[in-house]
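What follows is a single structure, written as structure tokens, with notes after it.
A single protein chain has been omitted; all remaining protein chains appear in their positions.
Right, subunit A next:
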Amino acid sequence: MTCRCDPPAVGGSCRRISQFVLKVHSRCDLSCDHCYVYQHADQTWRDRPVRMPPATVRAAARRIAEHAREHGLPVVHVVLHGGEPLLLGAAGLREVLAELRTTITPWARLDLRMQTNGVLLDEELCRLFVEYDVRVGVSFDGDRAANDRHRVFAHGGSSHDQVRRALALLRRPEHRASYAGILCTIDVRNDPDRVYEALVAESPPRVDLLLPHATWDDPPHRPGPEPTPYADWLGRLHRRWVDDGCPVSIRLFEALRPGGGGTEAFGLAPADVLVIEADGSWEQVDSLKTAYHGAADTGFDVFDHSVDEAARHPGVAVRQDGLAGLCATCRACPVVDRCGGGLYAHRWRTGSGFDNPSVYCPDLLRLIHTVDAHPPPTPAAQPTPHGSSAAPGSGWSAPSPVEALLDDLATGHGSASTLALLATTQLSITRALLAACRGRSGPTAAWELLVHLEQAVPEAVQAILEHPFVRPRLVRHLDSSTRPPGADAAVDPLPALAIAAAVRAGVPAALRVPVRAGAITLPTLGSLALPTWGRASR
């Protein structure tokens, strides 16, 4: 599928938006004093409906689907947000999720997410999120003292136990697929080691660390004489993380690494995101609410305006201009490609608007130096296939992992360790494609069988995935352009892979396996001709 508009790179008007934040409930059951929605400059929440009405959900879903269709988007990300989205209750959330799936899925793969404080999460909600393949991020600031410094109920009571109970629910094997990670807003008054330990103890798939929202008008709290307390605090946590072997993905550190790809807060890549408020208003990113009242407004809404119209709003468009959208100071900075000027909201100053460096600029610069000075262990940091590495201070920089591999292969025949690494990465790519197929079709019996077999008899699944026919089948399933004319678009390769693995493992299993061209082909085992069968065999 291709976009009907001109590509943006050649000056066309196309501004594709693939990420949407849906404010399904505009109130919250916590009263965190660092919340940008209620406690900062913007107070527009006071005039919003408490919950997004069904007609607004329907209109939003149709606008997103319309945009996906018009621009041929392969995937659309929708984040259910608030306020606190769980205040909608299981029944209300089911209605929203069903509407989104029904309306958007015919046009694009729908990646559903939710950001919650976790207080109301229970088993029924977890089952709902697994059913609708929603990945849930939980806001949690670390150990009890750190979390309860800000994240409390209106009566001042702790939310720590409730949030930890929610995280324990998400960790259960039956809910684990819906556990996206933890979002932690840092406070330099907290102990970074205790925060780190509390976060890692929850076994999150991923952690993101956020700087507290601040502007030049309302600068961040700097409790001591140190000029860069945020860099110092994060640097200490980074050292601990690296020394521990990076036991969990921490997005902030990974995004700041060279080529790390960035996030909304860092890097120069376009932030193609729009927010839909509970009353159906299109808004710019939420964090702008920290700058001034009405900062995120666009004047558009889902009833009368398309995504394209909202995306052409100057405030949205400037976020996609990369380096050209930054102030002169940032454009001249040697690390601008790493920090990207910091979070847009953190640049605000009355008078010069957003045309400033981040209020965290000195911290970001120092943190980038810290991240560079203490990189996580990589194959390059380990002995090369030749058993040597560049000595510190020798004047030679250590080769990248890929360069080291190429150097070794260029000798004529690679070492055993290099060839083993290449084989490993090939298997990893096939596993990623397998997971992409799962992402396309959702959890199926075939996927569950593969998951079970990998735990019980991993060598059986590995043998299947290493078969040379498997990767092309997975690619063909994901890419309609590589399918031969007339081929059945619905053929899912996972059942045949799962059954083949089960046979190799000696595990009894029953699955419905699609028949292609009158045969079932089981990798590593052979083909079973079934000329008189229909489209599937059991």
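Just so we're on the same page, a residue touches a chain if its C-beta (ideal position, glycine included) is under 8 Å from a C-beta of that chain, and two chains touch if they have at least 3 such contacts; residues count from 1.
What we mean here is this: contacts and distances are computed from a predicted model.
Novice: Consult the UniProt record of the chain that does not appear here and report its protein name from "FXSXX-COOH protein", "Ribose transport system permease protein RbsC", "Fe-S cluster assembly protein SufB" or "Amino acid ABC transporter ATP-binding protein, PAAT family".
Specialist: Not shown, but named in UniProt as "FXSXX-COOH protein".
Novice: Which residue, A:343, A:371 or A:522, contacts the hidden chain when the whole complex is considered?
Specialist: A:343
Novice: From the list A:90, A:436, A:509 or A:528, which touches the chain that is not on show?
Specialist: Per the contact definition at the top, the residue touching the missing chain is A:436.
Novice: For the chain that's not shown, point to the residue among A:43, A:102, A:249 or A:527 touching it.
Specialist: Reading the full complex, the residue touching the unseen chain is A:249.
Novice: For subunit A, which residues lie in contact with the unshown chain of the complex?
Specialist: Touching the missing chain: residues 1, 8, 16, 18-21, 73-75, 77-79, 81, 111, 113, 115, 135, 137, 173, 176-181, 183, 205-206, 208, 210, 213, 249, 251, 259, 261-265, 267, 269-273, 275, 285-287, 322, 343, 376, 378-379, 401-402, 405, 421, 424-425, 427-429, 431-436, 438-439, 447, 450-451, 454-455, 461, 475, 478-482.
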